[in-house]
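Only a single protein chain was left out; the remaining protein chains are all shown in position.
Showing subunit A:
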Amino acid sequence: MLGNLINQGRIKSPWVVHFDCGSCNGCDIEVLACLTPIYDIERFGILNIGNPKHADVLLVTGTVNHRNKHVLKNIYDQMPGPKAVIAIGACGCSGGVFREAYNVVGGVDKVIPVDVYVPGCPARPEAIIDGVVAALEKVKTLLGMTA
């Protein structure tokens, strides 16, 4: 009974943590734009928080490089399950224009499992919101809530 209630809460109000993983800032400011009055993701119950230990969804922008892959892994490991990962932007999906640079490992999926890919350079705020909604479907499956 109580478990059901918590699961309902997880779906209705997912908390997201954002990590900039070597992005050019283009996607980061679009993630921030999602919080602001024009897009306002909070109306869907989505809350941006700073602590990965409180988060259900991890938003990662940018390419992974040899230095921050440890940081990314660390943040992912700190998140309690069930959790979903969203790679934002062309860089997060595959490495984008930086793919051939020497310090770039590639997309986020080289380090941690990714559930949703949001393309775009940079991704539009609408697309990011859509990505979070798609990630919730994944969380639902993990919770066994799908009909």
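The working rule: a contact is a pair of C-beta atoms (placed from the backbone, for glycine too) under 8 Å apart; a residue touches a chain by one contact, two chains touch by 3 or more; residues count from 1.
Here is the rule we use: contacts and distances are computed from a predicted model.
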item: UniProt protein name of the chain not shown, from "Fumarate reductase/succinate dehydrogenase flavoprotein subunit", "ATP-dependent helicase", "NADH-quinone oxidoreductase subunit D" or "Sugar ABC transporter permease"; value: "NADH-quinone oxidoreductase subunit D"
item: Contact with the hidden chain (one of A:E30, A:D56 or A:D115); value: A:E30
item: Candidates A:I46, A:I86 or A:V104 - the one touching the absent chain; value: A:V104
item: Residue of A:G3, A:G50, A:G81 or A:G144 in touch with the missing chain, whole complex considered; value: A:G50
item: Hidden partner interface residues of subunit A, rising order; value: 19-30, 32-33, 36-38, 49-52, 62-63, 65, 67-68, 71, 75, 96-98, 100-104, 121-122, 124
